[in-house]
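The structure appears below as structure tokens.
As you look at this complex, bear in mind that one protein chain is not there, while each of the others sits in place.
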């Protein structure tokens, strides 16, 4: 049995749901999940389907080709088809903070994440023992003003070598270059330690403390060229009070960061995120 | 233009999504919303669709008949079709507490609720001035041990007279009879002032205080014959501490009760709730 | 029996708690509540006490004088003493939105608020019937470019006439003048319909929609001369998704606004808020 996930977006037009469901039905596919969204401001239609094909003769290549020529070209659909049994490959970029790393690797070990982690990369070697204890290759790629370009070349080499699908910055603490962003558009996930768009940039907990907010947050988003302004995947918050010092905010924030980032990873890996107009559609 | 909402549930079977979407497409309908759910334990398929028909010759009666003979009978679908321009009629039963009543009527006035309120009924006359200020008919139907049966007859008479679709018990404080429950199955919405199934029955805030819980809740559910055990539509909670007295819990709880109940009313009135096996499927 | 609430702040110094508790004990007072906070960045000490005096001969004036000469002058305490049986007087400023008004008046009626509402003031007459139904005087003070100064004079006259202690802007939709702000420093409470400091200014729900946030919020704060930048009293948030239109955000936001504002009113009226360095200390 083959199971696929189909993501489509296009200009909104009548009958599009019936056309696609029909197409699948005619190929002896059975739809086991369907969800759709229409952005009425932009007039864009989004759809996510999961279907099963029992036929022994099913070929994903033939299906893609037929879908492309029969439907996609005619109705100008943008689409992606993913096979359920092919796990996406995720590279983990970290620096010195370990809370997100432990959280992700704990879930990975427990089978909660539908993905593979070919390697962990860091500009410091501090977290190597954690990578070792989970038996995941660890690359130490130091970054300094003079070695920045070589470091990036090394990153790109590793990403290609391991056929990485998407990158997660688990408190990586480094600005990612435009080259990397262009090679992995909407495929680099960051965790920002504030409720964006409040407190963009460095030291958001210090800013939150200074402003005297009663709630702090964390935001996971795709990296774009504009700092902390990419499409938001997931956010969560927690209540704080005057009695919390900056150190307390940082500690409370760690709990938000790790869970928000892990949720964003799961949504992306399960192909539940579509990006349009710098925003995300998150399917359930 | 006609807009309808279609709710279906049936035994899960291949192709059911394609069959239904096709049927609508063949009648020149355009699907503007589709969502589905499969209960894998019970093997039941649920679907909610919204479709538009532009044709001047569209007849809802003919559509229902065709749907019934062509699809529903063949595939043993249980179904309901609602016309978007027909607002459901809701009867409000209250007692002496006014917070849910004000909340509902405030939303009603602001146009937030897609429904009509033909009348408010109470076993006390205390809240009549509120009904008056919102210009909604108010019936005072007192209940005592000896008049219980007459009171219920009067309730049934009013419900039929006003062609009520569903009843909301906005802190009504009376046990509803089996007769009423059977006449309005899954159409009587209650608000219980605890996070069910914790603290079933009377005085849940007192029980919560005694148990020393750190969170209190409210639950909106359909009334069934078993007390506080009907299908749950909506729940919410709030944090409390040792410093809260029972009176504080009651005050904090009022905020939960009114918002949880209003949310449940909106879900029901917008035909987003399906009930099966004493549970609800809530479409988005 | 006399019950008082005492608020103190001063430079942090040893023994201050013992000095104050002793002072009260020596006047035959019994402390029934004490809480304190030290801002370690600014080195400021804050304390809130509730005490009871049973003696028939207790005089609040004498107590204040003694406290001032014995303690406050010596240790440079800034202080406020409130008598529990004197309810603060709150003026409600509204415009055309009624959800916060209903929420506040519903609580007022139920006895939940320890305050008096001498009048409601609006630049429109739309909400007069609500004020009437709750039997609260309503003043219609229209504002136009040419009448702005007269309108403000009329506001000030009414505030003085009714000996108003604090003002609540329940979605008042007008910029309050510097004159008013200086007359009621940290005594004008506003509700802003976003999670500040995100989305300062007009149309925050539109901005939230455009940015694609997954959480929206509401913030109650004291008005200062800088727009939406005053000390934050209370905030709350709710989750949203791509499926929510701006209209949906506005509706969901109303539920936040009314509860956040009412909570802020209760905190202020119960003398649980202290302001320092544009932030609040909120006692429990």
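In this document, chain identifiers A, B and C correspond to the written order of the chains, with residue numbering beginning at 1 in each.
Convention: a residue touches a chain if its C-beta (ideal position, glycine included) is under 8 Å from a C-beta of that chain, and two chains touch if they have at least 3 such contacts.
Values in this document were obtained by computation on a predicted structure and should not be read as measured data.
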item: Full-complex contact with the absent chain, from C:24, C:90, C:105 or C:218; value: C:24
item: Touching the absent chain when the full complex is considered, from A:133, A:146 or A:163; value: A:133
item: Chain B residues that touch the omitted chain in the full complex; value: 37, 39-40, 195-199, 211-215, 217, 231-237, 241-243, 245, 278-282
item: Positions on chain C where the hidden chain makes contact; value: 14-15, 17-19, 21-22, 24-25, 30-36, 38, 239, 284
item: Residues from chain A at the interface with the omitted partner, ascending; value: 98-99, 102-103, 106, 109-110, 112, 129-130, 133, 241, 243, 251, 254-255, 259, 284
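Going forward, only the chains that are shown with their structure count from here on.
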item: Chain contact graph, described as a line, ring, star, complete graph or other shape; value: complete
item: Between chain C and chain B, distance of the C-alpha-averaged centres to the nearest whole Å; value: 37
item: Inter-centroid spacing, chain C versus chain A (mean Cα positions, whole Å); value: 42
item: Sites on chain A at which at least two other chains make contact; value: none
